[in-house]
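Left out: one protein chain. Kept in place: all the others.
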Amino acid sequence: MIKVTIFNEFLHEKKSEKVKKIYPDGIHKAIADFLGEEEDTSVRCVTLDMEECGLTQEVVDDTDVIIWWGHMAHDKVPDAVAERVRKAVWNGMGAIFLHSAHFSKPFRALTGSPCNLCWRESADSERIWVIEPNHPIAKGIDRFFDIPAVETYGEPFGIPTPDRIVFMGWYSGGEVFRSGVTFERYNGRLFYFQPGHESFPIFYQKEIQTIIKNAVRWAYNPTRRSTSAPWVNLPTVPSEYLKR
Amino acid sequence: MIKVTIFNEFLHEKKSEKVKKIYPDGIHKAIADFLGEEEDTSVRCVTLDMEECGLTQEVVDDTDVIIWWGHMAHDKVPDAVAERVRKAVWNGMGAIFLHSAHFSKPFRALTGSPCNLCWRESADSERIWVIEPNHPIAKGIDRFFDIPAVETYGEPFGIPTPDRIVFMGWYSGGEVFRSGVTFERYNGRLFYFQPGHESFPIFYQKEIQTIIKNAVRWAYNPTRRSTSAPWVNLPTVPSEYLKR
Amino acid sequence: MIKVTIFNEFLHEKKSEKVKKIYPDGIHKAIADFLGEEEDTSVRCVTLDMEECGLTQEVVDDTDVIIWWGHMAHDKVPDAVAERVRKAVWNGMGAIFLHSAHFSKPFRALTGSPCNLCWRESADSERIWVIEPNHPIAKGIDRFFDIPAVETYGEPFGIPTPDRIVFMGWYSGGEVFRSGVTFERYNGRLFYFQPGHESFPIFYQKEIQTIIKNAVRWAYNPTRRSTSAPWVNLPTVPSEYLKR
Partner (left out) sequence: MIKVTIFNEFLHEKKSEKVKKIYPDGIHKAIADFLGEEEDTSVRCVTLDMEECGLTQEVVDDTDVIIWWGHMAHDKVPDAVAERVRKAVWNGMGAIFLHSAHFSKPFRALTGSPCNLCWRESADSERIWVIEPNHPIAKGIDRFFDIPAVETYGEPFGIPTPDRIVFMGWYSGGEVFRSGVTFERYNGRLFYFQPGHESFPIFYQKEIQTIIKNAVRWAYNPTRRSTSAPWVNLPTVPSEYLKR
């Protein structure tokens, strides 16, 4: 059983009538619904307004893969919570950062980079191309698929050179973007995925759901490895090996 | 002085009236003209119809950076010539592969990959985005520039994960492509650059010329290192270091 | 069922009494024995003296993962056979290259690199360190393990920057070596592993067997993707997405 925790800011859905119409119970609920269809996955949702953002040590310890959606209130997440998430990733928790979560505290802290980019809200279409057809996160996705309306992101994207660029985005307005990229940090795997603006019903699209499901499986790591474990004094090599 | 050798197939320019009008003296001449403007660069041109493609051992030994354009006659380049180029790259010669040279014998032999891709001849425009603004090959290039008409290339591009993706291409027909990528092979540096179809006056465009000039400087390596040099029996570590 | 084909030169074992004593039925037989213990793995052995090295198109088509051991007769493998193996890797066959197979035709052709190195035959011990404890190939291996006697390999190793360095070797004579490295080429995965000199009973060591078993599973790719498949003319993006 893969235990997924979805963190959602859950602000736009309460403040904007337009967004509320698309995601009446919040973006987290839309994601939880399709992830919940999987037999081997259990889903928990937490939001910004909960104590410690709902991400207490107990919850984080009980999470295999975290999914993060945030946009307008990144700075409302306490530093201690962001650091707790980062350490859990180091130990082996998978992490999926959606759309504007490129600017979330944990993603920036894990990449060590500014994570800045360009953007435009103009309801361009995005065509997502598969760059690595062999990658598990691209499983079941054809050569490309279209999202009718998105917020446009543009390069340069201020991230370290990713391990893999699984998807690249083409926007009708003229931009390209590294829309699906992976990183590894110590024992943990990260996937950043560009689509998911709150003003469009993107999380109801079949291909988006397939990709997030794939990413959960890819990021899932059943073993934990503490960052303090290897801090031990080493024995020297046995002397019988040094005789020559 | 950087010694550049330009290899051009020089077939389209003789067979097609349309191409001849654009490049009356061959694509190599158009490239040589703007590279020749640089004070510290000397340029030599060779073509497929010359003995050993003009790439005798003497010529290759006297080359710092090779620029390769080929399209319809990759298999006319003798294996021995391709292997001579590959070995020279290993030893430190820089190599720039333009457009359809993704399928040239030396590029495939140096990447170890199929180098296949998708394409469409439809005179789409291409917008080239700078992904690594800090890279020397992007020097003097704004955030992006447009090429009015190109042959479209599409992903997936069958290359190893590049060291750096300096440029990505956006095509008006809906594709993206890793249009400018770098690799290193032993002592030598490689740059592949997508634009350069023979039917369009691409090599007269200012930004294209800037990029190729930058790439020559980046790929130039004044030192040579033979692949046979390190094949020596090693002494063991001095015993005084092993006493503990 | 993972279908493994082991290619062994099988020359040292016939020419040298010392080697014959260690591997009376050949190195391939020693590897086949421990791989054959796995319930989901079937093993076939082929040798240099067989027609087409035993690697006919039928055999290669019927192979999920190839293991390659060669040393003194790399040039006896016909180019056509090496190219057949390379293409199969591109399409998705996994490949494990052992010890002196760094100089085999398929490994050099897949890396595009000279693959040269330094060496010394002095029965140093090698301590293999796990650099990526999270990597599937390192599963079940402690922080390090020792091989009592090996042929020493030394850096610089003339390979492209690997995707991952899973193991690094420490030699009692004073050298280090990137002893276990991975690459990807199109649809196929490669693992190079340094230990395995014919003069020592290395393939009987438990940790070596665990690593090769792990590597077989890691390199196994159930899907095939032809390098010719994507060569299709692309449709342009639907015009309704371009209206703004």
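Which chain is which? They are A, B and C, in the order written, and residues in each are numbered from 1.
FYI, a residue touches a chain if its C-beta (ideal position, glycine included) is under 8 Å from a C-beta of that chain, and two chains touch if they have at least 3 such contacts.
Keep in mind it's a predicted model, so treat the numbers as computed, not measured.
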Among B:T47, B:S122 or B:S199, residue touching the chain not depicted: B:S122
Where the missing chain touches chain B, by residue: 92, 122-125, 127, 133-134, 143, 146, 148, 170, 172-173, 184, 186-187, 221, 223, 225, 230, 237-238, 241-242, 244
For chain C, the residues touching the chain missing from this view: 127, 129-133, 143, 154-157, 161, 164-165, 168-171, 174-176, 178, 236, 242, 244
Touch list for chain A against the chain that is not drawn: 86, 90, 109-114, 116-120, 122, 124, 152, 154, 156, 158, 160-161, 163, 173-175, 183-186, 227-228, 230-237, 241
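Here is the rule we go by: only the chains that are shown with their structure count from here on.
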Given chain B and chain C, the chains that contact each of them: A
Chain located farthest away, centre of chain C as origin (C-alpha): A
Angular offset of chain A relative to chain B [C-alpha, multiple of 5 degrees]: 180
Distance between chain centroids, defined by C-alpha means - chain A, chain B (Å): 36
Touching two or more other chains - residue numbers and ranges from chain B: 154, 156, 161, 174-175, 236
